[in-house]
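Excluded from the complex is one protein chain; the other protein chains are retained at their positions.
For clarity, chains are labelled A and B in written order, and residue numbers in each chain start from 1.
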Amino acid sequence: MMPIGYYLFLSMALFLIGAIGVITRRNVIVVLMSIELILNAVNINLVAFSRIFGDVAGQVFALFIIADAAAEAVVGLGIIIAFFRNRETVLEDEMDLLKW
Amino acid sequence: MTPSGYFLEHLWLIPLFPLVTAALMLLIGRRLPRSAVSFFCVGSVFLSFVHAAGAVFQLLAVAPENRVYQQILFEWITPGAMPGPGGLVNFVADWGYLLDPLSCVMVLVVTGVGFLIHVYSIGYMGHEGGYYRFFGYMNLFMFSMLTLVLANNLLLLFVGWEGVGLCSYLLIGFYFLKKSAADAGKKAFIVNRIGDTGFLLGIFLIATTFGTVRFTSQMLSDPVAYAGILETLRAMVDQGRLAYGAPILTGIALLLFVGATGKSAQVPLYVWLPDAMEGPTPVSALIHAATMVTAGVYMVARMSAIYQLAPVAMDVVAIVGATTAIFAASMAVAQNDIKKVLAYSTISQLGYMFLALGVGAFSAGIFHLMTHSFFKALLFLGAGSVIHALSGEQDLRKMGGLWNTIPATSRPFLIATLAIAGIPPLAGFFSKDEILGHVFNRHNESLIMDRYLFLWAIGVVTAGITAFYMFRLFFQVFRGRSRVATELEEHIHESPKSMTVPLMILAFLSICGGWFALPVLWGENNTFGTFLEPALRGVKDEIGGVEVGHHTLFKEYLLMMASVGIATLGIWLAYRLYLQYPKLHSKVAAAWPRLHNLLINKYYVDEIYDALFVNRVKDLSTAFGVVDAKLIDGVGVDGAGWLARVISRISMWWDKWVIDGLVNLAGKITNGLSVPVRMFQTGVFSSYAVLILLGLAILLGYYGHHMHMIVRNLR
Partner (left out) sequence: MLDKVIFFFFAGVAILSAGLMVTRRNAIHSAVFLITTLLATAGIFLQLRAEFIFIAQIILYVGGIMVLFVFVIMLVRLDVALHQIQFSRQKWVALLVTLALALEVGVMLWSSRKVPGQGFLLPNAVPAGKLPPNTEALAGRLFDAYLLPFEIASVLLLVAMVGAVVMAKKRT
């Protein structure tokens, strides 16, 4: 049986890769995918702890996070389609309406 | 018994009919066909005439003492309490109509003659442009004139007075593209304003003296609340607060007379009337002969109660009247324009009327007003028919020999000419004789010569001149050899029925209109005078100052013979000079060149007025113009503008550099302070994500330090 530390390292690695994706990619769709990756890393964390402690509650939350990811993906992609229709682009540094 | 009945209760309809059609014409008349315009406009005047006649008959049904009908439609001007005789009075000028014998005569003349002239206009104006406009103005005039004669107070009368003035202006300038017509309109308007100033002042003086402008409170439900001038005057005379010859009454009478001289073209304000002939001929007939110019006579007769107590004013009226009569008659002698001759004749006849008023023979003045409106309307309409036949020719020297060419015009014209010349038994004879008789009666027998005898002499001479110039006109137009231009000769044609039928009716009236005075021939009173007497009685018989003193029948006949004789003399002279020896009159003119020039040029009155008033006013205007340009515009307006500009420049500088500077400074400071913060706000979400991660790293760094301590402790 693997100690918890391996899973935590795996989770951290995936999280950081996802974070790099969010920060550096200009294509918003890839950014959204990276966010999915981050959420997945969190899931690994939750399920691992659930296994270590023998408590199934962690898996329940993992389930919620999957649902949440689905919702987020749906809304995010809807926004992307609407934005693309207006501006003909999916590059995030052109989405600067929030600028001062 | 008080007068009543449908027509009296609907007195207000009489002026309303023409008003409605006038509004119709002036608003949508352009779109109506000519037949509709004629139908509505002439029909409305006819309805007015029917209502007027009905009202008069219903008024005649009661005893002479009760022949007053008054109707107050609404209170029009109610300024409230003002000082009057015997404390504060509540001054009210109402919109009300009054029908008494005096307004009966006027309303019948206005609607009757007005209707005939409207019918005539259908033919006369048939080929003119602006047909609807002409009839709109004519109906507006009818409304104003009827308001004038039916008004129950002076202020409403003044409304009508100004209304007819306006319509006169509009109709004189009907051919407004012609400069002379437009100028004539302006002249009429301005000269009338001079008179109206006096009239208005007279109204104000009456209002302050009597506290009311209503003529009478007879036949009103509450005579105390609705005070009338007549009753107030009577009360004040009874209390001894006003007496015969009181200065204030003389002032009122003179001021009102100033108004009358303007409207009725008396010396010195007569100059507008000859120029007013620029208007279409029916206008000259209706406004400048039959109705509007008699408004002054009507007004003075309406205020007869005041005039009877103002002997000085009466003398002024009589003298001005007589002067005007002979002055205008002499000018008519030398005129060559057919309408100008008639215009001067009108002025002269109006002078007669004022002469009658001035000697206290108010009913005789109104009588002459009525007969004059018949035969003068006929003369003008006949002249219009002649002009129509000659395709617009107005010069007497280019007429002649039309007697049999246009019989339907020439026969009535002869009747009118005889009537104005004063040949019995036509209307003009009776009325003129009545006036001269009254003037002569005022003559004090114990003196050889007094002013009344002098006035009478003027009147008689004027009658002779009148006969002379009228027959000069008649002979030149209808008799003798034709001098018509040959190209016009073949176009000579009789006027249409719509024009000749009114001429015949007016001819009939010119013959019979004077027969009210027939009883005078056998020593009785003039029926017409008896009818009018209640309306003209004045406040006190004994101080009226007019002895109606019965002249003997013999003297009456003597006077008649004198006037008929001099008229015949005038006719004979005209016959000799213009018909028997057609060259003779130019020889006569050549014999007295100066006199002839004087008459041709109308005594240079227009030139004198120009030199004395018009040009002086122009000079004054020029001077004021210079003052306006240099002082007001230059120093005042431009100076103020310059000052404002300087101040605004200073203010602008202050605003720009100090106020705005402070505001900008505050903004700049804020802006400068925000630069480091703003740098983070890129609007790109990934940079925000970097910041989040950075924050996380910092937090973890700090937290990791603590964890390190914990782990070490545990170990």
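In this section, contacts are C-beta pairs under 8 Å (C-beta built on N, C-alpha and C of every residue); 3 or more make two chains touch, one makes a residue touch a chain.
Predicted model, so just to flag it, every value in this text is computed and none were measured.
In the full complex, subunit A makes contact with the omitted chain through residues 1-10, 12-14, 16-21, 23-27, 29-30, 32-34, 36-37, 40, 43-44, 47-48, 50-54, 56-57, 59-60, 62-64, 66-75, 77-82, 84-85, 89-93.
Residue-level contact of subunit B with the missing chain is found at 684, 686-687, 690, 693-694, 696-697, 700-701, 704, 707-708, 711, 714-715.
Here is the rule we use: only the chains that are shown with their structure count from here on.
Centre-to-centre separation between subunit A and subunit B, using Cα means, comes to 100 Å. The touching residues of subunit B, when paired with subunit A in their complex, are 674, 678, 681-686, 689-690, 693.
By the touch criterion given at the top, residues 19, 22-26, 31, 92-93, 95-100 of subunit A touch subunit B in their complex.
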